[in-house]
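The block that comes next holds subunit A.
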Amino acid sequence: MTPVGSIGGAIEFIFQPQPSNVTGGKLVGGFSQTVELALTQLEVTLLALALALVLAMPLGLWLGHRGTGGFFAVAIGNAGRGIPELALIALMAAVIGVGILNVTIALSILGIPPILTNAFTGIRQADRASVDAARGIGMTELEILTRVEMPLAIPTLMAGVRGATIAIVATATIAPLAGVVTLGDYIINENVYGENGVVAGAICVALMAVVLEFGLAGLQRLLTSRGLKLST
Partner candidate 1 sequence: MSGSALLATIEFRERGGACEENPKALFCFDWARHNLDRYETPTIQHLQLVLAAVAIGFAIAFTLALLAHRRHWLQPPLLAATGVLYTIPSVAFFFLLLPLTGRGVDTAVIALTAFNLQIIYRNTLIGLANVPASVRDAARGMGLTDRQLLWRVEVPLATPEIIAGLRIATVSTIAIATLAVFVSGWGLGEEIYKSLNFPTGIIIGGGIAILMAMFFDACLYLIQRAATPWTRKASG
Partner candidate 2 sequence: MRYENASKRYPGSDTLAVDDLSLTVPAGEICVLVGPSGCGKTTAMRLVNRTVELTSGDVLVGERSVRDIEPAHLRREIGYVIQEVGLFPHRTNAQNIGTVPQLLGWDRRRVAARTAELLELIGLDPGLGDRYPGQLSGGQQQRVGVARALAADPKVMLMDEPFGAIDPISRERLQNEFLRLQAEVKKTVLFVTHDIDEAIKMGDRIAIMRVGGRVAQFATPAELLMSPADEFVEDFVGADRALKRLALLRVSDIDLWEAPLAHVGQSSAEVRAKLAGAEVPYPLLVDDDRRPVGWLSQRDLDSEYVPSRPDSPLGPVLEGDDIMRDALADLLQGQSQYAAVIDSRGRIAGVLSIEIISDFLGSPAAEQDRQSATERPTGAERASEISGDGERE
């Protein structure tokens, strides 16, 4: 359990290019490289999230509204949790190939289960009385879904999106294995970036994840109607 590297060194690494052992003294790290890697990670995360949303959210909402496919929706959620992230990325890279498109697809596979399951359960748990009333008033099925069920389900829906984001950004960290160079590069290739680089990568990834989470939490608060906030 001997400590490796130091926080101070890591902070330095983020901002100042450091000489590297492998590349014969060439400078690595530093602010611009860090930002570039971070942006790549952000880019692939958001792409994968968007893809997962497009694929999973409408399906989950519709299944939830109709009340069918519950077993399927929940099972997908359970199964999705068990996907070994490393195996997924590695398999994608080995079988389909490297590149941002393939990584995006792989990551979205991780994001689909939480979004799908939460969309389903969120809609199912919407207050039945409100839904009945809405139907009685004469709302169309689509109106009921968008004006009654979804607003009521926002907390659960957003929880699913947040879960998906966490899973995606975490796995995006090891995307360098598949050719997409994200902040994880600092972490995986220690021989290039050194001990400080590794810790620096860890700090940056952690920060990014936390900031994204905060952002989504804020978005959730924005989207949650006041009445719902009062009752929870």
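On the choice of candidates, all candidates are chains of the complex that A comes from, given by their letters.
The rule is short, and it goes like this: a contact is a pair of C-beta atoms (placed from the backbone, for glycine too) under 8 Å apart; a residue touches a chain by one contact, two chains touch by 3 or more; residues count from 1.
As the structure is a computational prediction, the values presented were derived from the model and not from experiment.
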Complex member touching subunit A, one of 1 or 2: 1
Residues of subunit A that touch candidate 1 when the two form their complex: 1-7, 10, 78, 81-88, 90-91, 93-95, 166, 169-171, 173-174, 176-177, 184, 187-189, 191, 195, 198-199, 201-203, 205-206, 209-210, 213
